[in-house]
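Take this structure, written in structure tokens, and hold onto it; I'll ask about it next.
A single protein chain has been omitted; all remaining protein chains appear in their positions.
And now, subunit A:
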Amino acid sequence: MHWERSLLLLKGEEQKSASKNYGKPEKGTQMLFDLGFSKSLGNSYHPRDQMSRDVLRHPSPLQLPYSHLQLIFQGDLGPFNPGLPVEVPVWLAINLKQRQKCRLIPPAWMDVEKLEEIRDQERKEDTFTPMPSPYYMELTKLLLNYASDNIPKADEIRTLVKDTWDTRMAKLRLSADSFVRQQEAHAKLDNLTLMEINTIGTFLTQALDHMYKLRTNLQPSGSAESQDF
């Protein structure tokens, strides 16, 4: 999940502590990283539009200790130019954000209107609706914890995602119950995220194990009789 790409705007550091570290006490540098979801966003999303004023106001050389990063698994990242969005993995985005090097661009779905739509859709339909990201819970938590100042209406988003989650969990429980009641043999877990499967997984598999054994009791055991000589 931490390699999931996320859209970030990275900004330069104004605090003295950081400038001490990197020896360039430039003031108010801003740089843009494009962390993440930009591929799926298409043309509808323009991080530069939102941020360009800031960026243009503070043109300055990069304050990161590296102009680009070489990573073993993912290849090169960067170049990290101020004012340009860069797509980097979430772990790096969080790290840079914690050091106040950047501004995060929340993924397109992390928006009150879109999330309301998703929540209403989820409540309306009986089956699970596709989530904008397979890691929507994890990303919401990470981004809201570390970058809530970059996300407009963070509290509302938190509530909306939690609502969606609760709806889905209730649905999951309902379908698990009907699965057991009708003694089905298999089920499709379309559109369920790993997080959701994980919370109920141990319980459900154990219960199904028990049920399977109790069901085999229904058939008179032929093997036991054959040993009776």
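FYI, a contact is a pair of C-beta atoms (placed from the backbone, for glycine too) under 8 Å apart; a residue touches a chain by one contact, two chains touch by 3 or more; residues count from 1.
By definition in this document, contacts and distances are computed from a predicted model.
*Asks:* Could you check which of "Geranylgeranyl transferase type-2 subunit beta", "DNA replication complex GINS protein PSF3", "Eukaryotic translation initiation factor eIF-1" or "Clathrin assembly protein ap47" matches the UniProt name for the chain that's left out?
*Replies:* "DNA replication complex GINS protein PSF3"
*Asks:* Which one touches the absent chain: A:84, A:108, A:194 or A:207?
*Replies:* Only one of A:84, A:108, A:194 or A:207 touches the chain omitted from view, namely A:207.
*Asks:* Across the whole complex, list the residues on subunit A that are touched by the chain not included here.
*Replies:* Residues of subunit A in contact with the hidden chain: 141, 145, 169, 173, 176-177, 180-181, 183, 195, 198-203, 206-207, 209-211, 213-218, 220-221, 224, 228.
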